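Selected chains only, in their assembly positions.
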């Protein structure tokens, strides 16, 4: 992956730290609504990491393939990812 | 939280393990599309954990409040969570 | 449906009007990014209508069922909807 590794690693590490905090909240029997808010915040960080990976992919592999006239396959691959993102 | 703690903890721990694996993939410079797929799988596990927390909340706090004729506030609170889930 | 019919109808009508506008944009060969933005705005209006329907359901049918000690089935039904919303 040619992405901005450092930024992506930082986001993933942040999400991991949030999950540790949420496990503690569950053990401490904290209010469901607070736990839910934290889970959604964590999912948002992971989605942000995912967008960063996609941006890197478009700037790297996909752009190269397009410049070589072989863009179709890479664009199809990205569209499949978007279909999953979009559920 | 009155939820099924064990199930929720297991889902959160699974997501945490997935993030560890993804950090390793980033370090190993793996293909962006594979990393993206793993990130989306992790986000799906976190959303599942969130729905379990919500189900527990509805069966617990919210149902009690409704039985005591004080449901409005709890339903408003859940609707705010749904607005966030729904972006 | 006991929901606030008027509010829900208004949202659905708004979305319908937006789709008419978007069909026109497609015919006029407008810029893809502008069309995409309009489609996402329309989807957001539909999700808002959906949340209004859910709120009405929780205040109505679901609360009644819970007061009669028959909440489980209604909560399961709502959780299935949330699973779909959440993809």
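In this document, chain identifiers A, B and C correspond to the written order of the chains, with residue numbering beginning at 1 in each.
Convention: a contact is a pair of C-beta atoms (placed from the backbone, for glycine too) under 8 Å apart; a residue touches a chain by one contact, two chains touch by 3 or more.
Bear in mind the structure is a predicted one, so any value in this text is a computation, not a measurement.
Counting every copy of the one repeated chain, the full complex in this structure comes to 4, with 3 of them shown.
Operating definition for what follows: only the chains that are shown with their structure count from here on.
For the pair chain A and chain B, the fraction of shared interface numbers is greater than half, so the two copies use mostly the same residues to meet.
On superposing C-alpha atoms, the copy chain B sits rotated by 180° relative to chain C, to the nearest 5. Each chain gets a centre from the mean of its Cα atoms; for chain A and chain C, those two points are 26 Å apart.
If you average the CA atoms of chain B and of chain C, the two centres end up 21 Å from each other. In terms of their C-alpha centroids, the spacing between chain A and chain B amounts to 15 Å. Under the contact definition stated at the top, not a single residue of chain A touches 2 or more other chains. If you check the complex, the residues on chain C that touch chain B are 44, 47, 50-51, 54-55, 58-59, 63, 66-67, 71-72, 75, 78-79, 82-83, 85-87. On the chain A side of its complex with chain B, the touching residues are 1-3, 5, 8-9, 12-13, 15-16, 19-20, 22-23, 25-27, 29-33, 35-37, 39-40, 42-43, 46-47, 49-50, 53-54, 56-57, 60-61, 77-78, 81, 84-85.
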